[in-house]
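Below is one structure, written out as structure tokens; the observations come after it.
All protein chains of the complex are present and in place, except for one that has been dropped.
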Amino acid sequence: MEKETLKFTPRTDLAIEIGALLKEEHDDDNYEIEGVQIDTNTQPVFKKTHITILNEAGASAMGKPVGHYITLESQELKENDPEAHKKIIQEVSETIKSLLPKTKETLNVLVVGLGNRQATPDTLGPYVTDKVLVTRHIAQFVPEAIDESVCHLSSIAPSVMGLTGVETSEIVKGVASHIKPDCIIAIDALGSRSASRINTTIQISNTGISPGAGIGNKRKQLNEETVGCPVIAIGVPTVVDAATLVNDTMDCLIENMMMETDNNALLNMLNDLGQQEKYSLIQEVITPVMGNLFVTPKDIDEVIVYLGNVIANAINIAVHPGITINDVNKYRY
Amino acid sequence: MEKETLKFTPRTDLAIEIGALLKEEHDDDNYEIEGVQIDTNTQPVFKKTHITILNEAGASAMGKPVGHYITLESQELKENDPEAHKKIIQEVSETIKSLLPKTKETLNVLVVGLGNRQATPDTLGPYVTDKVLVTRHIAQFVPEAIDESVCHLSSIAPSVMGLTGVETSEIVKGVASHIKPDCIIAIDALGSRSASRINTTIQISNTGISPGAGIGNKRKQLNEETVGCPVIAIGVPTVVDAATLVNDTMDCLIENMMMETDNNALLNMLNDLGQQEKYSLIQEVITPVMGNLFVTPKDIDEVIVYLGNVIANAINIAVHPGITINDVNKYRY
Amino acid sequence: MEKETLKFTPRTDLAIEIGALLKEEHDDDNYEIEGVQIDTNTQPVFKKTHITILNEAGASAMGKPVGHYITLESQELKENDPEAHKKIIQEVSETIKSLLPKTKETLNVLVVGLGNRQATPDTLGPYVTDKVLVTRHIAQFVPEAIDESVCHLSSIAPSVMGLTGVETSEIVKGVASHIKPDCIIAIDALGSRSASRINTTIQISNTGISPGAGIGNKRKQLNEETVGCPVIAIGVPTVVDAATLVNDTMDCLIENMMMETDNNALLNMLNDLGQQEKYSLIQEVITPVMGNLFVTPKDIDEVIVYLGNVIANAINIAVHPGITINDVNKYRY
Partner (left out) sequence: MEKETLKFTPRTDLAIEIGALLKEEHDDDNYEIEGVQIDTNTQPVFKKTHITILNEAGASAMGKPVGHYITLESQELKENDPEAHKKIIQEVSETIKSLLPKTKETLNVLVVGLGNRQATPDTLGPYVTDKVLVTRHIAQFVPEAIDESVCHLSSIAPSVMGLTGVETSEIVKGVASHIKPDCIIAIDALGSRSASRINTTIQISNTGISPGAGIGNKRKQLNEETVGCPVIAIGVPTVVDAATLVNDTMDCLIENMMMETDNNALLNMLNDLGQQEKYSLIQEVITPVMGNLFVTPKDIDEVIVYLGNVIANAINIAVHPGITINDVNKYRY
């Protein structure tokens, strides 16, 4: 088991899933991960899980840097339910606010919408970029037109390396070196290891993000070290890969069949494999044939609008002192 | 086995796949289906398979009406390869022409683009609708502006029942009852039972089509009986369902594992199941969790443009006497 | 002047503008048009004008059929102002309700979104079609899933004749002959004779509509006579034509210059022309060069969303007994 943990490459960007994987591997639902603190809080509309990676031991166990990882889970996220969304906006905005630097009255915030505008499940980031209230140019060119009710917000959607030919982190770095923001808020669509998480989970962390990790390859990080200011990352899983889908289905299938058969070499063999090994096996088989397929809900166009509005509103409320929950959907640009 | 054939509900709209399924079930690659004639023709760029269902015996075996089902298979369909596309356009246009009614000099043709403009893999039909050369209104209102080089073409994209509240076949019937076309050409994105067919196969048939069969539920047919004129259907698989993906992957997986193990109850059990039964089993397991997921390539936006241009050009050349292969991409409206 | 009234071809679909034109021509702001009753009601957010054409004398004077023409004017319509929009939704929904047939408990309503999805200022109708709560198919196929809180609503976007080759009114007639609705609600983007009306005026009438009259040519009417049921038309001017723009600007220009010069043959000549003659003169000059140009605000994409949401919500509230102003933006499909 030790060896396995060492070669463990998490195929998820969600800290909450890594925690669950570790518990699974130790076959112990109450397994405590050293150096990691987990608090949960269940509300009528959402469940909030706050994972704090306290030290290097925790970082090594989780495969993620020291810092805060807050997850909100809500089935209503993918429904057209403005009342529920208002509650989620409130919670997300408070979470963002708690992670913002406290150094200044009027922050200079750069919102970065990661992802590809040409592939629907990957448009979440650019959508948010289009919807936050952008003020930096007004502060700069017509300062008399705004007051302290707004911070200095700018926003870019740097597209993806396959379309630009440039590492996304380098575009952000280039722009940030000019703007010198106090804080970057980066939004990205993620992949998940569970179909049930698609469009129902928001993760907010203060440890940066890997552009394109969800859908493309893992690339250079956007974090305080690379861009020179704190990076708050907001991610929502909008796709699962084909291998995850097969893996989950096979698990269900085997479980169902288990009851009907006793002596079963394949079953035993599959069960002897760790989760990660089984997934790798499936991935190996699936890649040549279906490597560029993705799995997403039919109504993804519509759901991106809900998710994007939730996140854009939450950012507006968190960063602009004068905007409150009563202004939901009031500011689009 | 007889019983199984009776309850056989093909989960594919492609005659070529049904043929393959029947051969598989009889475990005989040379199995001849009674009442069905199959001709193949392999060209450098594409493979053409012409399945003729000759009589009721064939119709019953295939689960499809008597008529012609011509399939073109080409990997180049999903690539940006204008030269290959030109060859495919030529072949598709000749196939369409061979199925058109020969009753008149100047045909009155209604092109129907089935599918949902809001879900990318389902936009093929509406895309073609937008690209064929529409002339009927000119013939009607400014007849002096056109000559016999064009037929009278009109085109509609009736959307899907989930968005309109109206059975799609009824919208087409309503419009056709006014236009009184000599022939309808209906284009739809289909589902396939094989991931490798996605965006690489075009089926042209003269027996009508079920709007939404590929992605939604099976609905009322569009065919000569329901709309009062011959219906040429052009379909391209652009998605596979999640169950197909799992099924195909498990087949690979089991095949790989077979070599490593002898005594295996699950394997034996799965192998004892017919293809159709295994698929149904997987579907049963997958539906509650992932029922509304679809699986499609990442570059589907781009590929729909290739496919749509191939089909729209092929229709223009087939129906308008004065348009030839040299006019490819010249007419968009 | 009599002759002029005879050849008067109103270049506007707004009854309120025709009324104003007539007053202008009589050079009398209190001019009463025979057979026409005009009531106005000014509220904080909007101004409502209810024009009733009472009889044939009124119809002949106005160049429009006998019936009700209610206009709401509000600058807030084109702003991102959800509170103001709520008030407008309330008023529009009550106006629609007052025009609906009272024959049945559960109405069968067909919403028709006129216009071209490919030209932004003309997408208002299709946008509304996508946003109203469609229920007819559920009532038909899973009646147990719905109750009397919703009516039977279907919706189509028949596109424009230039793209389909079919007169739009004929598509609607074809579909209506199958659905047999109790009432059609048709939405269209209009042209206006005044740039200041763009995106700030909603007209609701119960006398039908000419598809494409605003942007293309005048075509066959959609009205009770042609489709067999009452037609409520909802129109918003989203463009002005180039000639209107020039006309209005020249008026300003001449007015400004008047003060500076006395003896002026051109001025006198232009002033001697009636409004309609001057417009025709400009149109004649402008058409060869700029005939296919349109004039629209830069933020039209955004404003169509506001307008479309206002109208879709108003329709939902007016026709579905169980939907109220508290459900605003809850139902998108």
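Letters A, B and C mark the chains as written, and numbering starts fresh at 1 in each.
Keep in mind that, in the parts below, a contact is a pair of C-beta atoms (placed from the backbone, for glycine too) under 8 Å apart; a residue touches a chain by one contact, two chains touch by 3 or more.
The shown structure was predicted, so the numbers you read here are calculated from the model rather than taken from an experiment.
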item: Touch with the omitted chain, as defined above, among A:Glu167, A:Glu224 or A:Asp327; value: A:Glu167
item: Residue of A:Ile156, A:Cys229 or A:Val305 in touch with the missing chain, whole complex considered; value: A:Ile156
item: Hidden-chain contact residue, picked from the options C:Ile38, C:Val66, C:Ile138 or C:Ala195; value: C:Ala195
item: Touch list for subunit C against the chain that is not drawn; value: 118-120, 195-196, 198, 215, 242, 245-246, 248-250, 252-254, 256-257, 261-267, 269, 281-282, 285-286, 289-290, 292-299, 301-302
item: Positions on subunit A contacted by the hidden chain, ascending; value: 117-118, 129-130, 134-138, 152-159, 161-167, 170-171, 173-179, 333
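The definition used in the following text is that only the chains that are shown with their structure count from here on.
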item: Farthest-lying chain, centroid of Cα atoms versus that of subunit C; value: A
item: Chain centre separation in whole Å, for subunit C relative to subunit B (CA means); value: 41
item: Rounded Å distance, subunit A centre to subunit C centre (Cα mean); value: 44
item: Distance between chain centroids, defined by C-alpha means - subunit A, subunit B (Å); value: 38
item: Multi-partner residues of subunit C (each touching 2 or more other chains); value: 333
